[in-house]
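I have placed the structure first, in the form of structure tokens, so that the comments after it can refer back to it.
The complex appears here without one of its protein chains, the remainder shown in place.
Chain lettering (A, B and C) follows the sequence in which the chains are written, and residue indices restart at 1 in each chain.
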């Protein structure tokens, strides 16, 4: 019997609405490289959702690509990017940022996986006080929200980081590979307009939130807007049939689909969390998005592992491990119920 | 009225067979990053078509990405890549290869857009005779077939280049973004097994030959095989839902679909060429693939331009221009007929 | 018997005045990394010679280092540097510029080895008209004066290039590895103040003009001044005992030493040229600096080669070759006489 996957949020294809649109438009002839009508339509919808008509919106295929392109577009040769030590660019992109010539300045971040404005200020103050030209100059702050640990930044935290970045002349970049799940979380107070206001650039993740693939990069910084497509092209990130991205984001931003599917995934995650909570399992950090980081007894994991696939993180002690269960836009209600029952039965 | 596009071979989506497969498999759960069953199946079919079970096959989203990844994987820091001056990596990738630290060593190539083994030998001899460590060391030869000008390499030419590369310790890499059209050309004598034998790495283009997107990278060199996925990931070229690529290539390599659609595009191009030939237009170089580079009187172009879109290349003289008409896997018979009639009516 | 070297201008150590200063100051204790009093003194003298107190002056060890640091400091990731095809950065630095991620946009330059403002304008116009974001964006013009072929730019030519660069938003950078010989040439009308005015950055070569080593980088562009030392450090170009550079340039810019030794080398070159002219040898390009590019019969070269070392460039025809003879600040009068006599005796 095929096991049920809860190990990641990219195990399936795309929302049926997207496949239908792709099929429907398949033989239309359009210009390439994102200069088609669908990209323009999708960009316009995103600008409207962000309540800022001046934003530049570009569509890229994946997250690592978006990260390295944005960071290399922003930094001068001697600058680095401040990042939580658990940040995706620091640990899971095979040195993509360094490959573009820039150091990732990793900071400790605790179980929440988050940076604080005060950390940013301290790093900049120390840089200015110390070696200066013998050390990498901070040029950007990279956040992700939800973080790698499923937690989210509040509006106040983001505003504070924005101010710290302004004080020290840093760009603020937010990786939103799972942004939908963050915006739809029950304890979230961030919005797209606030994201556009407080960051210089962020992206709206599609790959993990309903699309076949794709991230919508939203730029408010005027200096970053300049010549951004050149750098996309140079890094291999300008999709020939750019319309595929336009069509997908146009669909996701029609009738609130993006938010609806993310909210459903979060709801399913809450149901699973509730079952785990009853068993007394300990969560890594408190969060309400689609990722569940939980410490469980190895013997329980062994039983669940017979029917369900989860993602193994690390050993906690002799009899417990930290694992991740993940829901997504594609998670089926029946599978959630099956998992909940299996947990209850442990 | 919507004009008819003949200006490129990536104006539409994908073969209907591909869209159907994507829809059919949409909610299956698979591993990510190309480690799914569809990628394995597609790789196996390609290995079989190349008659070499030892080949490594990787799937990437686009051509620039594939080019920069392969070249950076192959070269040491001080090495450059020999390329025809019209080569895609030299002129149309915004310096992607240089962005990875490597010089493109551009050689003159005439109207055919092709390199010869003798040119490669001469460059290497001169390098060894001259400045040596003050100059970039040739480390690889990059070819495309069909070239940017629609011409193709013969088996004998490729074999000769292969031997020149062996003599001087260079990798031989063939960019096959339009490979299908080359292999299906009436004057072609290359085959997939010969490509696998005579190159160290080549790729089978999907983006321009029936897929939504995707290139299948085929590696025979043992040193290049090593750790290739690391470099794909680093460059942002490891698609999260890698199965999308596997499914597409599996479909293209089922029942000869890839070759069938390419042959049809070539046939349509021949019909258009025939009509042009009758009008006495001059072709840039003799070729039988899907791209038609032709010098035409400006007044004829103006008339055609009212209904058809072509790609403008350059002014030839006061009254003539060089333009490109392109067919593709998606070209409709009726549109070819309309263009042929329009030419005849000039 | 030891042969006499005329094959380059870096075969000896340094002006005796420099060695004396180094010995004299040897055990003084100073700050490192160019923050000492000698660097400040030398910078001040150079600013005064350039008649501009706002210039930033930095000292680097060698030319390739200076070139790559300046270019990488100036360009964004997608930009390249326009250069004569014979330019040092294009052919003799093992791809140092590409190693920093930037394409060298090489233009034909004829026997003079020079670029024109009109060429720069044409390249920029074509870039803006054509592919744009699929092609490398010109971001800087690199000149050398004297060029690799010993020719020099006039004040009018430099002014014209300056204007072309302003029109298209390019930096103008002049590599002055042999600047002394250019400024001291009998047909020169450039001056340090004009160089500071018409370029964004240039350097005053020491390695080939009297110093043990060292180039003085002079920056007028405000954007380039910013954080330049960070990039020097990153590229390994910030000498620990920076004072060694300060002391050398301070000495060269005391009592006109730099210009005096360069003028003498030019004078010697003229004497040699005169002897060659009488023999009817053909010069590659007309020039009055320390490098003599001359076509000579192979049998004459063979005779001279028994006592003198020259630099072989290329075969011209079956019986003639192009070679270079070079004088320098260190050339001894007696050796010039010996060479002149030997030529006369051919």
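Note that in this section a contact is a pair of C-beta atoms (placed from the backbone, for glycine too) under 8 Å apart; a residue touches a chain by one contact, two chains touch by 3 or more.
Remember, predicted model here, so these are calculated numbers, not experimental data.
Checked against the full complex, the candidates A:23, A:37 or A:91 give a single residue touching the omitted chain, namely A:91. Only one of the listed residues, B:229, B:273 or B:288, touches the absent chain: B:229.
When the full complex is taken into account, the listed residue touching the unshown chain is A:133, out of A:133, A:163, A:189 or A:271. Chain B residues in contact with the hidden partner, per the touch definition given at the top, are 33, 72-73, 76-78, 100-101, 132-134, 137, 227, 229-234, 238.
Summarising the interface, chain C meets the missing chain with residues 2, 4-5, 8, 10-14, 16, 19, 22-23, 25-32, 61-69, 93-96, 99-100, 207-208, 212-213, 230-231, 233-241, 244, 330.
For chain A, the residues touching the chain absent from view are 77-78, 80, 91-95, 98-104, 131, 133-137.
In this section, only the chains that are shown with their structure count from here on.
In terms of their C-alpha centroids, the spacing between chain A and chain B amounts to 33 Å.
In this assembly, the C-alpha centroid of chain B lies 42 Å from the C-alpha centroid of chain C. For the pair chain A and chain C, the distance between C-alpha centroids works out to 50 Å. Of all residues in chain B, those touching 2 or more other chains are 93-95, 99-100, listed in ascending order.
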